[in-house]
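Once you've had a glance at the structure underneath, I'll fire off some questions.
Yeah, one chain of the complex is gone here, protein chain that is, but the others are all in their spots.
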Amino acid sequence: MTQKNRIQSGGRVDRARALSFKFNGKSYQGLQGDTVASALLANGVNVVARSFKYSRPRGIISAGAEEPNAVLQMGATEATQVPNVRATQQELFDGLVCNSTNGWPNVDFDVMGIAAKVGGSMLTPGFYYKTFMYPQSMWSTYEKFIRKAAGLGRSPRENDPDSYDHIHQHADVVVVGAGPAGLSAALSAARSGARVIIADEQSEFGGSLLHSRENINGEPAADWVQKAIAELATFPDVMMLPRSTVNGYHDHNFLTIHQRCADHLSDKAPQGQIRQRLHRVRAKWVVLATGAHERPLVFANNDVPGCMLASAVSTYINRYGVVPGKNLVLMTTNDHAYQTALDWADAGRKVVAIVDTRPNPEGDLVEDAKRRGLHIITGSAVIEAHGGKRVNAVSVASINENGESVTGKISRLQCDTLASSGGWSPVVHLSCHTASRPAWNDEAVGFVPGATIQNQLTAGGINASYGLGDCLKEGTAAGNEAAMNAGYDVSATAPELKVEAISEGAPMALFHVPHSRPTSRAPKQFVDFQNDVTAAGIELATREGFESIEHVKRYTAMGFGTDQGKLGNINGMAIAAKSMNKTIPETGTTVYRPNYTPVSFGAIAGRHCKELFDPKRFSAMHKWHSENGALFEDVGQWKRPWYYPKPGESMQDTLDRECKSTRESVGILDASTLGKIDIQGKDAREFLGRVYTNPWAKLAVGKCRYGLMCGEDGMVFDDGVTSCLAENHFLMTTTTGGAAHVLEWLEIYHQTEWPELEVFFNTVTDHWSTMTISGPNSRKLLSEICDDIDLDKDTFRFMDLREGTVADVPARVYRISFTGELSYEINVQANYGLYVWEKLFEHGAKYNLTPYGTETMHVLRAEKGFIIAGQDTDGSLHPYDLGMGWCVSVKKPFSFIGKRGMAREDCVKPNRKQLVGLKTKDPLTVIPEGSQAVLDPTQPIPMTMLGHVTSSYYSANLGHSIAMGLVRGGLDRMGEAVFYPQPDGSVIEAEICSPVFLDPEGERQNV
Amino acid sequence: MFHIYCPHCEDHREEEEFHASGEAHIPRPLDPQSCSDEEWGEYLYFRKNPRGLHHELWVHAVGCRKFFNITRDTVTYEIKEVYKVGEKPSVTSSEKNQ
Partner (left out) sequence: MSDSTASNVESIAQMDQLPHKTGSLQPRAESPLYHADLATLSAHSADAGGVEIKEVKLLGHLVLRGSIEDAEFLSGVKEVLGLDLPGPLQSSLQGEFIAYWVSPNEWLVLVPGQQAFQLERDMRSAMSGNFAIVNVSGGQTVICLSGANAVDVLKKSTPYDVHNKNFPVGKVVTSVFAKTQALIFRSGPESWELIVRRSFSDYVWLWLQDACIEYGLVIKD
């Protein structure tokens, strides 16, 4: 066996199932049940990363989500690359490939490492701000170098082959964490009949019990875990989610859970399986049983590989059968960490010494260690570690009672592993997500959850309750309370769980171990490993005047890494507090935001990607459009035909052909996407008069009218034709993109301002298929398949509507026109849309019936000077600015929406931007849309701009370009020249003219 | 993500079904033409934006399409009450509203 640190028995790994994996290009063996971290430690791998700023070698420090160093890039292929994978959480599978993310070109030879040796003392907090700020133009150059050197992982360059998913959940009680407190909470809630979700980030439920040596009810704790899981599985309304991190706790008890369904199986999820799932959970009550993270102590060179958390060492021994070294020195401020020395000795390796910072430790575990003959040095601390890529010795010295200074002489102990414990930090992160600030608990030496307005309970380690008996008790109570609050009967009592009590001495509140030299002169003492923040850096920040802990955080970057400072933050705050002569509660703490650990983009996107990224809306005739070569344009979510090129045609060729055929014979447009709102009620007409600018009182049944809609500010936001179907019944059309907004606009006025008006609004956009035939032959074409409407020009007049059948399908036919040609808009129930469309083409061949899309529609309407709301308007133009004062009725008795607004002083002042036509001096030049108008193109930059071009096309029918645009005072400048300077230095000259370029008398539509 | 009780559906729904429509209780002046430019500007643009209790107009857009009011604490995001258009809030700030 090449796994030199693997012990022969014990742990939850399967020694019969060896797995191969690659780390930094080298092959290793691990076991089923390993994490990448435990497998690397089993193989004696010391260096897993280079640090962010100083490029120092770093090793595995923890055994869980708090890991700052062993953050890897994973993936056997380009497409399966995943950054930010914590080796301590990623389960090993056969064929796993991973690499260090920091270190360029590699972790063992590092360019930045050399740079850091030269410039190390220079890299103080604020270094990046101070050094790279100037000149600003160089930032992009610096940034590339810094980012490459820092190496924070990378995303794949190929499409991810896996599927990700979202699922919505609802629960009475969500329990976060499946350690002793979480499991007992879930059990008691489940027994009441409540709907329970229990989630835990680890591969197995059990938390600390998976490596504990304690008994519950006289049985090994792990056996109790199995029984608890088996009981939970009997409840139909209990969902158990292992490998599932509750990453976010949001308002009103909404949680996001990131479940890794197949990350532990293979590089790519097995066929048909989802790789990761994001659960979006609404909980009535939440029980946080998130436990605690052990706090490392801050001392000189505390980042040398081989320095680890005491509890992590125990976890590797007891859960994974891995002893990560040969000779251990343990430094502790508390009793609990003694267990690590006992575990180490039990594994048959040498405990060099237990260095206890307390002068007189006492407690069951201390006594155990004494009985076992372990060497205990009291009232002392490891003040410095020695070694390069691995610890080879530590310096130990006695310290004073409050831990502020070294009091004795320094001795050196040889060892390869230094485990440290500064006590525990409750995992309060989730409780902070909802803006609850943690509260300092002096006795427990840590922050616990503060007051919250959420329906939240806590149990176990998060409350700084670390004894197993307390965890179980608090869990049971919290589960009961949560279920009761959610309305369940919890009177049935559960059997009490018996646990042997362990007596513990008081811990010492020590964060920063003193050194014989001042902090700024001593070797680096790391607080935040991921961002290379040192104790000296924090002290410097406070000296430079950063007194708020939030400012210290931002200045030093403490806690800004992907680990969110899970290990370092409390130490950092303690150091900041001490250097400002304040207490920790006075200094306060920073808080945490979602997500607790990094979430892949795949899980965030779920199924909302590729074809399903955004809904695509189709008309009933879509199939015909795509079969007939249409290219599509997005209008809102609609896919509208843009133009229909024939083989060999350029876009302009197509537009020229479509425009000419329409004006010369007949063209057809799918207008189904226009918003359509059915308006019924005795006050429908009154309502129209209030929301449109023009009069509606006298519109006769069977007639249509164009209307402009303005906001209260007087600015145009939508337009369309509304027809009168019956005295109390109208059909309003809106722009395609504005449909939903207009409907909500009508509703808000009806519901909040004028509820007394009897009127109902319903969308019928999707119900009708609308096809517009336009051109001099449109009547002939229509007459071939419509024999029950009198199409005579004097009977069925412009702006009339009729009911009849078209191609045997009942239809409403509107004689309205957006092209200025004789036009009929045929509306049929959408189930018959494609049928009627095809029938029109069967009869249309002899008229060269030409389908046209939105682009030709734009050209044809621009030839007539018709606006498109949203293209020629931008929310700053009232009807008069558009030259559409004819569409405003100031005589209407009711002060319609927009009337007061457009009378504001600013709206009636001279020289407003106004919409005009533009004729280029060179008839073939098309002014780019968006070009800015100036009066004198030779004036110095920045020039005085008068407005911009809103619509601009080449008109094949006219043989020259046409444009509309805004020009200050434009309506009074007819015939004047304006100039449009272009980015290439050229200038396009145009003459201001009427926007109606074709048929100003409107004769073509009146035939 | 808010969990909002719709007084029309008589049911709690997820925030994604709703749209916020700004401050509640801003009636359209009955005679806009008699408003000065300043008064009209006040009506159109000026809002309280308080820290603390706020009365807001929401619409159950993906649902019953009805508007209603919410009294919400803008600091804690607690929803103190919902009430229909035309009704008065029962939870109000102790400070005087201007």
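Here the chain labels run A and B in written order, and each chain numbers its own residues starting at 1.
Heads up, the rule we're going with is that a residue touches a chain if its C-beta (ideal position, glycine included) is under 8 Å from a C-beta of that chain, and two chains touch if they have at least 3 such contacts.
Predicted model, so just to flag it, every value in this text is computed and none were measured.
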Looking at the whole complex, which of A:W424, A:W638 or A:F896 touches the chain that is not displayed? A:W638
Which of A:A700, A:A845 or A:I941 touches the chain that is not shown? A:A700
One chain isn't shown here. Among A:A830, A:V978 or A:C993, which residue touches it? A:A830
Sort through A:R412, A:R517 or A:K623 and give me the one touching the missing partner chain. A:K623
Per the definition of touch given earlier, which of A:D14, A:D787 or A:E803 contacts the omitted chain? A:E803
In chain B, positions touching the absent partner: 8-11, 13-14, 16-17, 62-66
Touching the hidden chain in the full complex, which residues of chain A are there? Just list them. 163, 165-170, 195, 237, 272-274, 280, 282, 607-608, 611-612, 614-620, 622-623, 638, 673, 678, 680-682, 700-702, 725-727, 729, 758, 760, 762-769, 790, 795, 801-803, 805, 807-810, 812, 828-836
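Definition applied: only the chains that are shown with their structure count from here on.
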Return the distance between the CA-based centres of chain A and chain B, expressed in whole Å. 27
Could you pull out which chain A residues touch chain B in their complex? 250-254, 280, 282, 435, 453, 712-713, 744, 747-748, 751-753, 755, 895, 899-901, 903-905
For a test of understanding, state which residues of chain B touch chain A in their complex under the given definition. 1-3, 14, 19, 21, 27-28, 31-33, 35, 37, 40-41, 43-44, 57, 59, 61, 65-67, 76-79, 85-86
